[in-house]
Structures are given as structure tokens and as C-alpha cells.
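== subunit A ==
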Amino acid sequence: MIVVLDYGMGNLRSVLNALQAVGAEARLGTGPADVAAAGALVLPGVGAFGEAMQRLAARGLVAALRDAVGAGGTPLLGICLGMQLLATTGTEHGEHEGLGLMAGRVVPFDFPPEHRALRVPHVGWNDVRFRKTDGLHAGMGEAQAFYFTHSYHLRPDDPADVAGVCDYGIDFVASVERGNVSGAQFHPEKSHQMGLRLIRNWLEGVARA
Partner candidate 1 sequence: MLKHRLIPVLLLQNGQLVRSERFSIHQVIGNPIHEVERFNQWNVDELIYLDITRDGDYDLRRDDKKLRGLGTPMEILEAVSRTCFMPLTWGGRIRDIEQAREIFSRGADKIALNTRALRRPEFITEAARQFGSQAVIVSIDARRREDGRSEVVTEGGTAPTGLDPADWARQAEERGAGEILLQSIDRDGTARGYDLDLVAAVAGAVRIPVIACSGVGTYEHYAKGIAAGASAVAAANIWHFKELADRGGKRALARANVNVRM
Partner candidate 2 sequence: MAVTYCTRCVYPSSSAAPLTFDEDGVCSGCRTARQVEGIDWEERWHAFEELIDSYRGDGAYDVVIPVSGGKDSYYQTHVAVKRLGLKPLLVTYHGNNYLPEGERNLQRMRDVFDVDHLIFRPSRDVLVKMNLLGFRVQGDMNWHNHCGIMTWPIQMAVRHRVPLILWGEHGWVDLGGMFSLNDFAEFTAKKRLEHDLRGYDWHDFTDEGLERMGRPELKMGLTAKDLQWAQYPGDEDIDEVGVRGIYLGFYEAWDGNRNARIAQEEYGWEPAEQPFERTYRRFSNLDDMHENGIHDYLKFIKFGYGRGSDHACKDIRLGVMTREEGIAMVRRYDHVKPRRDLERWLDYVGMSEAEFDAIADTFRDPRVWWIEDDQWVKQDIWGGCSAYGPVHLAEDDPRRAKYTRGA
């Protein structure tokens, strides 16, 4: 059973719909017991880093996630803000401690002078170039377009964690994979056939794990 974590940040229906569309058994979960019982976890989210961590903590989910997912445990896919929360530290409205499931910092877009005019948030379809062509991006060729909407991005400490990068004024990390922990800065559930393909790929990885 796939558990999609509901901690009051954003619309989870489309994530659930997408999982079900590719044939997964999925349900919403809200507390530590749901995390412990899950075969795999999806952590979605839209909003600010600090508030999201507070909400997770208030539900006992920070400790539960570290226990279940840490050290090669339950597979987890973070989507959008959910991917950023994997980091050690977030910097949106001050420094905040993240889940620490992937060493790295979440930082705002910092454009070189020639791209100062680019707008933030970065909203729309953009190409992701794959650094890893197994796992999440298996069978997708070298690059595909996905749907983004975000103002910050995750910078992992270990470059080996990067699965895909995207160019918006700078090259930023669009997807990550490290063992049982995966993340997509874009919204696979809103990225049409390629997004569903990514979810299917992730589920296949879960089934093999």
C-alpha cells in the first residue's frame, strides 16, 4: 500500500488520482502509524518550507519519517515542496531544519546578471535533462518536459544524488535519487504521459526493493 501523506499543505487529490491511474493501491495517511504501516510513501506539498516542517512536526511525522525512511528503509518520493523537505536545511523565510533524508540545502533562484529579468516563481513546462537514465527516468531518452511551479530549489551536497537538471537562468536540480529516497521538483501528477511514466517507474523500483 502506497501512503500519500496529508499534512494540510496543498491538494493531494491529483497525486492520489495519478497513483491510481497507473494501477497502484494508494490512500491518504495523516499520522505516524500510517507512515510505519506504509509499503512506500509519497510526500507532496505546496507552500513554504518552515510552515511545512512545523506541520509535519506537530503531527509527529518528522520523527516517524526519519525512523521509517532513514537508513535504507521505506521508499519515499517527495514532490515539489515534498522534495525540498528531504534536505538538511531550508532557507525560505529564515533557516529551518529539514527532514535530513538527503544532505543538501534549499535555496532561492539566484540568476546571473543576464537573466535578472526572469520571473519567479518558475511556472510552466520546462525540459529536464537526465543525469540518471535508470530509476525515475528509465525509458525517457535524454530529456523530457515536465510541469513546474516553485520559487526555491534543492541543492544536494553529493552530486551523485542528482537525477535530472533543468535550465531556468541557471541549471538547477529537478529530480534526485539516493537509495530509497527520490524526489521531483516538478509535478509528475501534472506532467501528462511522461509524469505518469515517472510514477510508474518509481512504483517499479518500489516493487523491486
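Selection rule, in plain terms: all candidates are chains of the complex that A comes from, given by their letters.
To be clear about the criterion, contacts are C-beta pairs under 8 Å (C-beta built on N, C-alpha and C of every residue); 3 or more make two chains touch, one makes a residue touch a chain; residues count from 1.
Everything numeric in this text was worked out from a predicted model, so none of it was measured.
S.K.: Quick check: counting C-beta contacts as defined, which of 1 or 2 touches subunit A in this complex?
M.R.: Answer for subunit A among the listed options: 1.
S.K.: Hey, which residues of subunit A end up touching candidate 1 in the complex?
M.R.: 11, 13-14, 17-18, 21, 46, 119, 121-127, 145, 147, 149, 167-168, 189-193, 195-196
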